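Have a look at this one before I ask anything.
Now for subunit A:
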Amino acid sequence: MTNEAFETPNLLLALPEIWLLAMACVVLVVDLFSNDRDHGPAFWLTQVTLLGGIIITVSTQWGVDATTFSGTYVADSLGALLKIGILVLAFLGFAYSRDYMRDRGILKGEYYMLGLFAVLGMMVTVSAGNLLSLYLGVELMSLSLYALVAIDRDSSRASEAAMKYFVLGALASGMLLYGMSMLYGVTGTLDLGEITAAAAELDDRRFLFLFGLVFMMVGVAFKFGAVPFHMWVPDVYHGAPTPVTLMIATASKVAAVGLFLRLIGEGLLPLLESWQHMVVLLAVLSLLIGNTVALVQTNIKRMLAYSTFNHVGFILMGFVAGTPEGYAASVFYALTYAFTVAATFGVVLLLARKGFEADHITDLKGLNDRSPLFAFVVLILMISLTGIPGTVGFYAKWMVLKSVVEAGFVWLAVLAVIGAVVGAFYYLRLVRYCYFDKAEGEGPQPTGSGGFQAVLAANGLLVLVAGIFPGTLVAVCLAAFL
Partner candidate 1 sequence: MLENYLPILLFIIVGLGVGVVLLAAGFILGPRKPSEEKLSPYECGFEAFEDSRMRFDVRYYLVAILFIIFDLEIAFLFPWAIVLDEIGLFGFASMGVFLAILLIGFLYEWKKGALEWE
Partner candidate 2 sequence: MAELTEFIWIMAKIVAILVPLILAVAYLTYAERRVIGAIQARNGPNRVGPMGLFQPFADVFKLLFKEVVIPSNANRFLFLIAPMLSLMPALAAWAVMPFSDGLVLSDINAGLLYILAMTSLGVYGVIIAGWASNSKYAMLGAMRSAAQIVSYEIAMGFALVGVLMAAGSMNLSGIVNAQAGPIWNWFWLPLLPLFVVYWISGVAETNRAPFDVAEGESEIVAGFHVEYSGTAFALFFLAEYANMILIAALAVIMFMGGWYSPFHGLPVLGPMFDWVPGIVWFVLKMTIFLYLYLAFRATFPRYRYDQIMRLGWKVLIPVTVVWLVVLALMILAGLGPWFN
């Protein structure tokens, strides 16, 4: 009666996830038994875990194309690339957040444990080969993030944000699950590869397929924060502690890209013409709403939240073509965008101190006088987010636009370019504050340990370098799909 098809899984193929899980448990236990008030052991172990994860992922999964755990796990270059992105972004997030969390009395061991579990969930999502593992990965990520948003439990704003995030997120998960159950009902399998094969030879069951597809698209759009499923984004970005916002704005976006690609981009590629229009609609709405509302924001976190829609619009545009080049453009865009935004949040965290958030845009006034280095970093970040030629943001936008035009959506490309021009206004406003305005009173000083400042500076400069030499990263992204 034992299933004859079962082969003992090759655990080595899933080593990154196994490593992360094991180390997350180690962090948990170590933190439980350590008396360090700053949770130093947990912090260092976490960073070692993430760095180790990067090394393991590169060495065991890049260039591989295999499945294990009876097809529920896929080890391939795309997964490896996204995982590396997630791990790096999480590393940055933890590196920037220690002082901030300590000052607010929310530096708990749980921050590291839940953070690691969220990262694990993202990694599971991006290398899922089966609807079950895909869904569980998304849930693991979301659950950890809900709890992280509420980690400052004495703050009513954070609790409210967590509540909104949780309720809407649960709704989205329900949608996703409902759509998946449709697919399962039609095809009788949970394996994504088999679903793709079934989607290729549709007959009269097409109708049911589309029904499931709509629900899944809604669920994925929620996780992306694409308009019109974006209601949670501004409140969560604003209400959550900044380091958690960083995690949601960066790593979880990369994971959402993975979710889309595994489930729809690759899983339902034969249905391209059906979902293409949905994605176009999401992208257009995201571009419109993102740019117009971001213009009037005075809070940096809220501004970044609304401008996120703009970038989500670009990422979605890359999917529209349904070609490897388009997907590579999206992945490139998502990775570079997340990397840039991580540094932006890093600057906000750098300027924050006890009892002061530094998340108002006027807090940046006169930053050049106080710290030329970080004013320069802000300059790089903002022109890159704007997409001025010569920056990495420009290459990302260019790649996406190219794929959209090739797919025949010239009007969409034009709309996106207009959006980018509008975006220039609110991004470059920050640069103006840094360089040309005087601070009112003292103005917040950059505070933070040497390590923090060094990593942040490196992050900013790497954005610059990536803009000057984008070729390698572009090649890597393309290689992940070919």
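The rule we apply is simple: contacts are C-beta pairs under 8 Å (C-beta built on N, C-alpha and C of every residue); 3 or more make two chains touch, one makes a residue touch a chain; residues count from 1.
Selection criteria: all candidates are chains of the complex that A comes from, given by their letters.
Computed from a predicted model, the values in this text were never measured in an experiment.
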Complex member in contact with subunit A (any copy), out of 1 or 2
1
Seen from subunit A, its contact residues with candidate 1 in the complex are 1-2, 8, 21, 25, 28-29, 32-33
